[in-house]
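The complex appears here minus one protein chain, its other protein chains still in place.
By letter and in written order, the chains are A and B; residue numbering begins at 1 in each of them.
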Amino acid sequence: MIIAFLMLLAFGAARMRFEANLEAERKALYFHGAKFNLSLEERIGQMAFVAALSGFRGPIADGLWIYAHVLWEDVQWGRMKVAMDGATELQPRCVVFWENAGWHMAYNASVAAMDDKTQPRLALRVKAQHEYWRMGEDYFLRGIQNNPDSAILYTRLGSFYKEKLEDHAKAAWAYGEGAKLPNAPVFLHRFAAYQIAKIPGREREAYDLLKQYYLNGEEEQLPTLLTELGRLQEKLKIPPEQKIAIPSAPHP
Amino acid sequence: MATPAISIQNVTKVYPIPFKREKVTAVKDLSLTVEPGQVYGLLGPNGSGKSTTMKIVLGLVSPTSGTTEIFGRDSTAVASREEVGFLPENPYFYKYLTGEETLNFYGKLCGLSRARIRERSKELLKLVGLESAADRRLGGYSKGMLQRIGLAQAMIQEPRLLVLDEPTAGVDPAGSREIRDLILDFKTRGITVLLCSHLLEQVQEICDRIGILHRGAMIREGKLEDLISIQSQTELILENATPALLAEIQAMIAASPAKLIEQRKPQKTLERYFLDVTTDQP
Partner (left out) sequence: MTATAPAPSRHQIFSFTRVTAIASNTLLELIRLKVFYFLLIFGFIVIGISFFTSKMTFQEQHQALKSASLGAMSIFTWLLAVLATAMLLPKDIEDRTLYTILAKPVPRFEYLLGKFVGVLLLLFIALSLMSMLFLVVLYFAEQGAIEQTIRTTPKADLADALNQVHRSTFNSDLLPGIIVIYFKSALCAALTLLISTFASSSIFTVIVSVIAALIGHIQPIAREAYLSSGNAGPLAKAFFAFVALTMPDLRALDLADDVIAGNVIPMLLFLKTIGLGSTYIGVYFLVGYFMFAGKEL
C-alpha cells in the first residue's frame, strides 16, 4: 500500500506543473472560477458553499438568481444585492447576471429609493439613489472585467452613463469600447459619436465620425444620424460646399 | 511415472495481522501429492488450513514458501488454470443469468469458441440433469441445482483436475446423492478430484486417498483403506460365532460345504477415526 501511495505522489508531482499551466491557459482565455473564500460562504450559506465546492456552482448560482427575483418582487434591495453578489461570484462568466444586476441597482433600486415614502428627507433619498447608481455601475464594470469580450455590458454601461449620470464622456467611452468588439450591436459606434457630439469642445470630432459613417452607405444613414449631422453642420458652421445634404424630415 | 495432478512441496502460508506483531500460520510445511485420476479428500476441522491450501492450489493465494504445481505447471501461473475446474463452497453465481448463459460466460473466460461452448453446454447440462432448466434464471434454482450448475461450469473447459469445496453442503439427501454420483462419474472418466468436505460418510464412499489437516499441518495422509483399517484385529463375518469356534471353523471351512462370507480386519468408521486422531492432538 505504501508503494501505491508513493506512485500516487509521483503522479501528483508529474502532473502538477501541467495542471497549473492548463489552469493559467484557461484563465488567460476566460477569467475562471468562483472565489471560494469565507465571504462567499457567509453570503450563500454553508450548505450552498459545500455544494458549490462539489462542482454545483451553476445550479447554486441559478438558485440564487431565482431567489434574487423573488426578493425583487418583495422589494428587498439589500438582500437582493447579497443574492446577486453570490450569483455573480459563482458564475462570473455569466453576462446576464452582471447585466441584470446592474440594471436592478442602477435603475429599479435607484428609482425606488427616490420614491421611498418612508424617507421624508430628500437629501437622504438622493444619497440612496446615488449609492444604488454606484452599485449598478460597479456591477457593469466588474462584469466587463470578467467578460471583456461582452459588448452587451459596454452597451448597458454606456446607457447608464447617458441616462442616469448624463456623463457623455463616459458614455462615449463605454459605447466606443463596446463598438470595437466583434459581437457589438450595429448601432454602437454611432451611439458613441452621438455622445461625443454632446461634449463641449468635441463637436468637430463627432462631426467627422458621423460624416464618415454617412459616407459608408445607406445602412448608416439613419434618421438620428442625419439629424445630428445637420445639427453639427449648423453648429460648426460647415461651409456649404462641404456640407452633406440632409433631406428634410417629413412633417408629422 | 505420470506427472502428479497436484504436487505441493513444503508449502507454508503465513498471514500477518494488521497493526499487530504476531502472525497467523494457516499452513505449515505442507507436502502432498495427488496422482492423476485419484479422488483425494482433504479433511480437517474449521480453521485447519483446508481453504488456504485449496486457494494455493488454485493460485488465488501465493504461499509464503514452498511450491505448488498442477500437472507440472506452477500453480501461480494463470495458464495452469486451463487444467482446473473449481466449485467453491456455497457459491452465488450471477442470478440474472440463465443456466445456459452462465456456462456461456465461463466458457468465454476459458477461451472456448462459440461453437465449442454450445457443444459443451449441451453435454454438461445433460450430464448434470439441468437440460429442462437451461433457460431459467439462476435466481430460480434450488440449492441442489445451483451446485449442479456449479459443477457444470467447473467442467466447461474439460479440465483434468476438479477442486470441489463442500460440493454437497446444504443440499438435500437426494441432491447430495446425485452430486456424489456425478463425482464418481468424473472419476471413471479419469478426472482427478480434490474434494473438501465435512460429510465424512460421503468422503468415505468416494475418496481413494485422504489427508487430514489440523492447525495447518498434515497429521495423517494415505489410502483410505489403510488409514481406517485396524491392523491388530482380524474379523470374520459370521453369525453367532464364539472365539473358540474360530480355529475349529477355519479347519472346518475347508472340508465343509459352508461358505465363508468374508474374512477381514474389523474397521472403525472414518468418523470415529477422525475424531480420535484430532482430539488427541495438543
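Definition applied: a contact is a pair of C-beta atoms (placed from the backbone, for glycine too) under 8 Å apart; a residue touches a chain by one contact, two chains touch by 3 or more.
Note that this is a predicted model, so its numbers are computed, not measured.
Remark: the absent chain touches shown chains A, B in the intact complex. Interface note for the absent chain: among A:Glu23, A:Asp115 or A:Glu166, the touching residue is A:Glu23.
Remark: the omitted chain is touched by one listed residue; of A:Met80, A:Cys94 or A:Leu153 this is A:Cys94. By the touch rule set out above, subunit B reaches the unshown chain at residues 15, 55, 58-61, 78-82, 84-94, 96-97, 105-106, 108-111, 123, 150, 153-154, 157-158, 160, 163, 186, 189-191. For subunit A, the list of residues touching the undisplayed chain reads 1, 3-5, 7-9, 11-13, 15-16, 18-20, 22-23, 25-26, 29-30, 32-33, 36, 50, 53-59, 61-62, 65-66, 69, 91, 93-96, 100, 186.
Keep in mind that, in the parts below, only the chains that are shown with their structure count from here on.
With centres defined as mean CA coordinates, subunit B is found 82 Å away from subunit A.
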